[in-house]
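Report on one structure; see the data block that follows.
The complex appears here without one of its protein chains, the remainder shown in place.
Each chain gets a letter, A, B and C, in the order it is written, and its residues are counted from 1.
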Amino acid sequence: MNDPLIELRDRLRVFTQEREWDRYHTPKNLAMALIVEAAELAEHFQWLTPEESQSPQDGKRARIRDELADVLIYLVELADALDVDLAAAAHDKIAKNALKYPVEKARGNAKKYDEL
Amino acid sequence: MNDPLIELRDRLRVFTQEREWDRYHTPKNLAMALIVEAAELAEHFQWLTPEESQSPQDGKRARIRDELADVLIYLVELADALDVDLAAAAHDKIAKNALKYPVEKARGNAKKYDEL
Amino acid sequence: MNDPLIELRDRLRVFTQEREWDRYHTPKNLAMALIVEAAELAEHFQWLTPEESQSPQDGKRARIRDELADVLIYLVELADALDVDLAAAAHDKIAKNALKYPVEKARGNAKKYDEL
Partner (left out) sequence: MNDPLIELRDRLRVFTQEREWDRYHTPKNLAMALIVEAAELAEHFQWLTPEESQSPQDGKRARIRDELADVLIYLVELADALDVDLAAAAHDKIAKNALKYPVEKARGNAKKYDEL
């Protein structure tokens, strides 16, 4: 089985090179594109209650899935531009968070999140 | 070899459940947290030229890596909450983009991006 | 009485020129800084219920006020860089929205918002 993050990275490299879009794909531009896609994703939930957001209407599900995809695409491209191994970075960060939010102190307490 | 997106999802499920944070992890809240992390990432590049953004100072690299990790973490949690297969969604979106931006028309042309 | 948006614009021009920060204040950079400040503002509300968000804790009020200020500061600077009269633009947009969301159709209906 192949690593899907590596597969995506390699497919996106080809996609970008074929279109000669490398010149636009600086970390600054990709970070801006990433946040724009994250906002398009958030837009689907902005007027919903937290409860309503748990079951988006059928008509919205396909669009939400596409926005999730866009965020992952720019994230993989940005990590590639900066030569960062995304999965390793995420595991290291979870380990840090585990130390910062020990189970016994953090349980059920959103306030801990304030310091995240 | 295991799929790192599935491994992350499973590790994050345990992390969240142990802390009883599920109640906070509605799609609305996770989408908001995702955009906040994307902005913290973008902040590192905001006053740099696109060229400067390609080689962040050493002192910043570790922080940028952590922000990339945070974006991936919330993205995996949000996709999990909505029951979306992130890697499949990204591949489907790349296939759509390939139809929308055929190589011969899109080559070197950032304007095509306007319609993304 | 003076127009506070003009007063702010003029005060910010002096502030920026004294520090020779004009070179960093391109519309692209200011738009990025604006979104980063908007995210810092949103961060205060991300784990709260919509109801809880209506009365932030005392300790947070001063920080939220500062973040609101930061958003206004970058918005005034960006409008100035693009030579846009913010108040006139807002009034024109409200007039457009009034046509798009007639009272009788929009009343109590968040779905109308989807098309905003």
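Just so it is clear, a residue touches a chain if its C-beta (ideal position, glycine included) is under 8 Å from a C-beta of that chain, and two chains touch if they have at least 3 such contacts.
What you are looking at is a predicted structure, and each value in this text was computed from that prediction instead of being measured.
S.K.: Touching residues of subunit C against the unshown chain: what are they?
M.R.: Residues 1-5, 7-8, 11-12, 15, 18-21, 23-24, 26-29, 31-32, 34-35, 38-39, 41-42, 44-46, 48-54, 56, 61, 64-66, 68-73, 75-76, 78-79, 81-82, 84, 86-87, 89-94, 96-98, 101, 103, 106-110, 113 of subunit C touch the chain that is not shown.
S.K.: Mind listing the subunit A residues that contact the chain we can't see here?
M.R.: 24, 29, 32-33, 35-36, 38-40, 42-43, 45-47
S.K.: Determine and list the subunit B residues touching the chain excluded from the picture.
M.R.: Listed in rising order, the touching residues are 32, 35, 39, 46-50, 110, 113-114.
By our rule, only the chains that are shown with their structure count from here on.
S.K.: With centres defined as the mean C-alpha position, give me the subunit A-subunit B separation in Å.
M.R.: That gives a centre separation of 2 Å.
S.K.: Take the average of all CA coordinates in subunit A, do the same for subunit C, and state the distance between these two points in whole angstrom.
M.R.: Their C-alpha centroids are separated by 25 Å.
S.K.: What parts of subunit B, by residue number, touch at least two of the other chains?
M.R.: 24, 29, 32, 35, 38-39, 42, 45-46
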